[in-house]
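All protein chains but one are shown in place.
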Amino acid sequence: MGVVLRRVSKAYGFLWALRDVNLTLSHGDFVALLGPNGAGKTTLLRLLCALHYPTSGEIEIDGEPLDRGKIHLRSAIGFLSPDGQIYDKLTARENLRFFTSLSGKEMKSAEISAALDQVGLGPWSDVYASSLSHGMKCRLAIAKWSLLKPRFFLLDEPYGVLDGPGVDLLESFLKNLCHGGAIVVIATHNVHRVLGLCTRALILQGGGIIFDEPRREPWKSFHEAFANFLPSEA
Amino acid sequence: MGTLKQTYWLLWKDVLLEIRRRETLLSMFFFGTVLLFLFHFSFEIPREQTARMAPGLLWLAFIFTGTLALTQLFQGEKESRCLDALLLCPMDRGALYLAKVFFNLIMMVVVEVVIFPLFGVLFNLDFWRLLPSLFFVVLLGTIGFCVLGTLFSALTLRARAKELLLPLILFPLMIPAILGTVRAMQILLGAGPGQEFYPWLRLLIGFDVIFMTAGFLIFEWVIEE
Partner (left out) sequence: MEATAQTSKGKSARILGWLAVIAILLGLYVGLIFAPPDKFQGQLQRIMYLHIPSILTAYLAFFIVFVGSCLYLWKGEPRDDILAHSAAEVGVLFTALTILEGSIWGRPTWGVWWTWDARLTLTAILLLIFVGYLMLRALTEDESRAAVSGAVLGIIGFFDIPLIHMSVKWFRTLHQQASILQPDKAPWENVAPPMLAALGINFVGFVLLFFYLLSLRLRLGETTQEIKRLKLYGRS
């Protein structure tokens, strides 16, 4: 699994959200994507999962350009955001059944029940998603992705809605994915939490990457960059 | 095969959501009925003119009711903000188009099955023998309406004043289907030359096939961000 971005830029109207971004991600990378609000983190994630297309530049997954119509590439990509992942008037079980079937991975009832139990939603399997709290909806999304097993998994601010056990659940899921060779990119403001997990850190600012290093102990350069560019999050 | 399966699941989801929310179908029934009453008060149809005028009024009632459904077509996705989740799925986006077309078609057919006889009763029409053939013609026209309407419903999804914009762009382009359906129904009821029936029917079928194909192919561009 390899992802390459070459001179990727994205403009919305008169503003650049990303400018000339070059990036290579490989097998097993767990990337912490950091940066202040408006730095372009969400834009980058949305380009990586083909929800948007770049104004210029190329994105390649396993050597193939991520263009319109590349359905087989999309099957490897997953995206978790705090909301907008499940239908309110379907039950937890029905949501999982729908999304897995739609992705071509029809699951037996037992597999879906197991996934729900694993995220602690067993008792709420047959409850409408609208009755679930934000944290539980996030867990349901985790269950969905645990069934779909993406090889390139993107997360946008997942820590906000999850409680302690939920966070542990998410992190063990992500660690397993990485050990299996997947690439994980997590955009977050919860720097301290994600530092313990990542193999690499990226800091975005003003639409460009200003820091990109693999993790080391001690990580002096990261802490300096962090103090310089993200004093508000220190 | 994959596309058909995906269409099936998308349709399953929409039908299930509608059965639970029940908003659109009920509103369509009552709106259609209200329209029939309005027509009664607005148009005096002399007995000898019913064959000529009834098809037009009926078809207008269906179109206005159908437009109501079209503005709601992507409501489930909008409310749950699920459009992204669907776009992420590794599927041909044409499957989403087909599923929405079939869903809208099912809704309209269900409403038409009730409104059609109601129309006959309220306006004292004696067309019961002809009901199956009349319904077939209406079905062809409804397919055309759903095919174009679904496309434009998605097109106007992120536009301002979409409830006004959608009919504005849809109705002129629906004219062949409107004319075809009304004329074919008039001929069935005896108010037109028989030799024109099959040409109008062929026009309707051609309309349906052309725009379903075009919609399926072009939907990829329509639905993306």
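Here are a few things to note about the model shown:
Going in written order, the chains are labelled A and B, and every chain counts its residues from 1.
By definition in this document, contacts are C-beta pairs under 8 Å (C-beta built on N, C-alpha and C of every residue); 3 or more make two chains touch, one makes a residue touch a chain.
Because the structure is a prediction, the values reported are computed rather than measured.
Note that the undisplayed chain, when the full complex is considered, contacts A, B. For the options B:Leu10, B:Ala61, B:Cys146 or B:Leu203, the residue in contact with the chain missing from this view is B:Leu203. Chain B meets the missing chain through residues 148, 151-152, 155-156, 158-162, 165, 168-169, 171-173, 175-176, 179-180, 183, 192-193, 196, 199-200, 203, 206-207, 210-211, 214-215, 218, 221-222, 225. Along chain A, the points of touch with the absent chain fall at residues 11-14, 16.
The rule is short, and it goes like this: only the chains that are shown with their structure count from here on.
Chain geometry summary: the mean Cα position of chain A and that of chain B are 40 Å apart. Against chain B, the residues of chain A that register as touching in their complex are 46, 49-53, 68-69, 71-72, 74-75, 77-79, 81, 83-90, 94, 98-99, 101-104, 129.
Chain B makes touch with chain A in their complex at residues 2, 5-6, 9-10, 12-13, 16-17, 20-21, 76, 79-82, 84-92, 220-221, 224-225.
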